[in-house]
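Below is the structure I would like to discuss, written out as structure tokens.
Heads up, one of the protein chains got dropped from this complex, but the rest are sitting where they should.
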Amino acid sequence: MSASHVEGKLPHEPEKATLEGRNKVLGFWLFLGGETVLFGTLFSAFLALRHQVGDGNPTADELFKLSTVAIATAILLVSSLTSVFAIQAMHRNQVKAMLNWLIITVILGFGFLGLEIYEFYEYVHEGHKFSTSAFSTSFYTLVGFHGAHVLFGVLWITLLIIQISTKKGLTVVTAPKVYVAGMYWHFIDVVWVFIFTVVYLMGKVG
Amino acid sequence: MMNRWHVLKRLMPLLAGMVLLLSACGRADLSTLRPQGPVAEEQFGLMKLSITIMILVVIVVFAIALYVIIRFRRRPGDKTVPVQVEGNHKLEVIWTVIPIILLIILGVPTIKTVFGLAEDYTKDPNAVQVKVTAHQYWWEFEYPTYEIKTAQELLIPDDAVISIEAKTADVLHSFWIPSLAGKIDTNPGGNVNIMYFEAPKQGVYLGKCAELCGPSHSLMDFKVKVVDRASFERWVVAQKSPVALPADQEIADVLTNQCLSCHAVGANGGLMYPNLTGIGSRESVAGILINTDQPEYANEGSVEENLKKWIKDPEAIKPGTLMPKVDLSEQQLDAISKYLADLKLDY
């Protein structure tokens, strides 16, 4: 099927060219609505428990190094931008450019994950383990859930890059996949902005 | 003749319902429908108001339903198509507005009572302060003013506000005295709940645990004993008076080693588990074995019989209880039961 499609003939918004594509985009919006509630509940649990540090355990203020977190934030924000460039390239039918932007997005995503793993590693060594206190449990659950989403995202986008670059090319079938992956990536980026504010900044302040 | 039978047939369920209603009020010491104090009365008043409004609603709906069910049934062979009505603005406004009015009638006293019953008496010097701690499957009552800790039986005077601070030592429970005060959950950690009530009528009232707390949740009963002020004062003194250990040294040793490792009588033993001081004059053993000289039901007997039954195999009486089966000979069991049954307080 992919062979019959010449790249130049794709419509402007290939992700919405078919009913399947439109369903996929709508369904994914709905899914993100559910994800919002999911993270909302995790945030609520964290807010309810974040002062329960326990005696002798490191507090949020002592643990967090804003420099590392700021770098991670910057990386993730840039990756969101590069994923926008990828979708724009897709709309212009520039498959190569799209793939390149996606590759950069994935690399940045891995960079973020690396920093996060390093951060967690440090925390554990400072005595901030998963089972240390209610604060630590809710912290690792919230930030870890986000991290797991990032991991899933980079694996997913990598798979798409391989599919499109090897045999399928950009078609009305693959375009919606790229588009919803982009939506997903923006979503976890937005969640991170909230984590940065609620977990780290508020942890430093209060 | 046929007609009269028809009328009777229609009246039957109504009559049956009324009989049920009358017989269904329950025991005065247990039923929410027979309140014995001002707090339960206030709650009952709200219940009566809401039941009245709701019966009104139910009657209207049932009447309309019965009418349309009978009046508009399809006759055999009826092929006509009824008028297709889209709706009726006036009617729809009516059945939106009337419920709102009914809800306001119910809502205003609800809010008033919510705030009224939330009043805090924990700092009131005239109120009797009681700290309730729920355990799997028993109740601890501490009177901080009098430095008394007792179990299973909440003894209170009939002339004061009783101010409750409730918490749990393990899982969630709920402290419920249906005929006096409604209920409040007991939460773990520093999360203490307050509640107050008054019991102007002397007597014994039944209390229950209302939150699933494990296998013996249903058996976690307690009693509220209301006495006059003078008796209450006497009880406070008696509760703090020294208690003699058994005269027989062997029994005294067994008691000290086997029982008082967890329990207390007078100043002897520990207070981690139910205080046994005055257990002989309580209404029940373990909350559910009712002490009476005229046993009628399986869970009734004299204090001594009940104590023996309980100590012999606690797990059989209350599955999941922390009270272990203590290694006692038959004679030791008899002697200890007898000793405990004789631990009576004079008040």
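Read from first to last, the chains carry the letters A and B; within each, the first residue is number 1.
In the analysis below, a residue touches a chain if its C-beta (ideal position, glycine included) is under 8 Å from a C-beta of that chain, and two chains touch if they have at least 3 such contacts.
We adopt the following convention: contacts and distances are computed from a predicted model.
Chemist: Which of the following names does UniProt give to the chain that is not shown: "Cytochrome c oxidase subunit 1", "Heme lyase CcmF/NrfE family subunit", "MerR family transcriptional regulator" or "Phosphate import ATP-binding protein PstB"?
Modeler: "Cytochrome c oxidase subunit 1"
Chemist: Would you mind spotting which of A:Leu10, A:Val69, A:Val154 or A:Val173 touches the chain that isn't drawn?
Modeler: Here the residue in touch with the unshown chain is A:Val173.
Chemist: Among B:Glu92, B:Glu147 or B:Asp342, which one touches the chain that has been omitted from the display?
Modeler: Per the contact definition at the top, the residue touching the missing chain is B:Glu92.
Chemist: For the chain left out of this view, which of A:Leu10, A:Leu49 or A:Ile188 touches it?
Modeler: Of these options, the touching residue for the absent chain is A:Leu49.
Chemist: Kindly state which of the options B:Gln36, B:Gln129, B:Thr150 or B:Ser174 is in contact with the chain not pictured.
Modeler: Candidates B:Gln36, B:Gln129, B:Thr150 or B:Ser174; residue touching the omitted chain: B:Ser174.
Chemist: Which subunit B residues touch the hidden chain?
Modeler: 20-21, 24-27, 30-33, 40, 42-44, 46-47, 50-51, 53-54, 57-58, 61-62, 64-65, 68-69, 72-74, 78, 80-88, 91-92, 95-96, 99-100, 103, 106-107, 110-111, 113-118, 136, 170-172, 174, 176, 178-179, 181-185, 187-189, 191, 193-194, 206, 208-219, 221, 288, 290, 296-299, 319-320
Chemist: Under the stated touch rule, tell me which residues of subunit A contact the chain that is not displayed.
Modeler: So the residues of subunit A touching the unseen chain are 1, 19, 22-23, 26-27, 30-31, 33-35, 37-38, 41-42, 44-45, 48-49, 52-54, 130-138, 141, 156, 159-160, 163, 168, 173, 177.
Rule of thumb we're sticking to: only the chains that are shown with their structure count from here on.
Chemist: Could you grab the centroid distance between subunit A and subunit B? Build each centroid from C-alpha atoms only and quote it in angstrom.
Modeler: 53
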